[in-house]
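Here we show just some of the chains, and they stay where they sit in the whole.
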Amino acid sequence: MVFGKPKMAVFAHMDTVGFMVRYNDQMVPVGSPEINDKTILTGRDNLGMIECGLRIDENFRVYHTFMRGIQRGTLLSYKPDFHKKGKWLYSPYLDNRMGIWNALMLAHTMKNGIIFFSTGEEQGGGSVSFLTRLMYEKYHVTKALISDVTWITDGILPGNGVVISMKDRYIPSQKFVSSIIETAEKNNIRFQLEVEDNGSSDGGEIQRSPYPVDWCFVGVPCKNIHSPMESMNLDDLTEMNRLYKILLN
Amino acid sequence: MVFGKPKMAVFAHMDTVGFMVRYNDQMVPVGSPEINDKTILTGRDNLGMIECGLRIDENFRVYHTFMRGIQRGTLLSYKPDFHKKGKWLYSPYLDNRMGIWNALMLAHTMKNGIIFFSTGEEQGGGSVSFLTRLMYEKYHVTKALISDVTWITDGILPGNGVVISMKDRYIPSQKFVSSIIETAEKNNIRFQLEVEDNGSSDGGEIQRSPYPVDWCFVGVPCKNIHSPMESMNLDDLTEMNRLYKILLN
């Protein structure tokens, strides 16, 4: 979605972790799902709807427990279970529904900017490098924000505000990150700075692309990422959306 | 090779696994060769032809056993030994001679299409990303088939037909894969669907490239891949070539 004369782009990946059915009731992970033996999966193949549990063997292979075989290549994902408790939101796939929600909220009032919804980022990537080419070659936009969730660590805590990341496996442009921090300070937005050794967002794919695009992860901390029951603090989400609205205008 | 007004491209890598001579008779692998202490290697340096065995030490370093030193940087590959036995073909480097054979057979009758022979894919890649740029920017072609061999697993068996891959380390476009499956069904071609957790074909490099090109691996199962004696079933090859001929027309 392109609005007016864009100067900045927002990336939110739409794909989710889960499983693809292999042979003999085995399933292979799509992305890196965090499961236990109570996880419930749903999906659909040519024979109809599927809802089933799973079983993990001693070699960490995962099998579905559906009463019939499931066609090869069928995708299964966590059964939805969305609820709120005080300031906490619980659901599978807050990663990256919250990043998408943030982008859609922006769209209501955005005058200039690009919003990209990508697929494929949980499994090897590829869409983001194509979108980076598009934003640079077609729209001459050289700044990107990654609207996504991040891990809770000893320095990143739920309730402490929007997360601005200074380093994960990649290091974003210090100039661009500083300008975002300054904007947050000026506007009294609660934020926390992330510095990590590992992990990577869609920004890594922008970094590796042959286009000179600055990027920065700006998101929220999320508990139990990639599990069937992720959770996050609503105040962080409010701060995140406030910051995006200012940055995109 | 470009024919007529291409709508689809075929990728077949030409390079092979093997060794490059290092220092003190040591050799480093090119790609991931599967060897034992009876493997025979051949090559040539400035001093002449080479045919030799190899020796593996306790740290899994590999040394050649040629009677003289071999110049640094000399490439050695498996000694050819091609034979047929019933429906089975035996030879080193069926990976990817069979992919190339399939592409050359196509060329006889192809009216519209591109065939790419790439080098470098066994060792880090790089050619395919360049060819993807070429096919997209110069020929506006956005569909690619990977003509190559794949591993035998508990779901992929020699003699069961051409392999259409739904997932390896990367996931191809479901729409494109479905259209290939449909074509195979309509034309009574024997096929088997592959769903794996690991492994990657040249399609992975297309996926990571900044160009929106759909890809799918369509190939044959091969025994003892990367060893001096790979083998495959000729019926699978026939089915593979039949499917390619229909898809490219």
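For this structure, a couple of remarks:
Think of it as A and B in the order they're written, each chain with its own count starting at 1.
Criterion: a residue touches a chain if its C-beta (ideal position, glycine included) is under 8 Å from a C-beta of that chain, and two chains touch if they have at least 3 such contacts.
These figures come from a predicted structure and were not determined experimentally.
Oligomeric state of the entire complex in this file, given as copies of the one sequence with 2 shown: 3.
Heads up, the rule we're going with is that only the chains that are shown with their structure count from here on.
The centroid of the Cα atoms in chain A and the matching centroid in chain B are 34 Å apart. In the complex of the two chains, the chain B residues touching chain A come out as 153-155, 166-167, 169-171, 177, 193, 195-197, 204, 207-212.
Every residue of chain A that touches chain B in the complex is listed here, in rising order: 20-24, 28-30, 72-73, 120, 123-126, 129-130, 132-133, 209-211.
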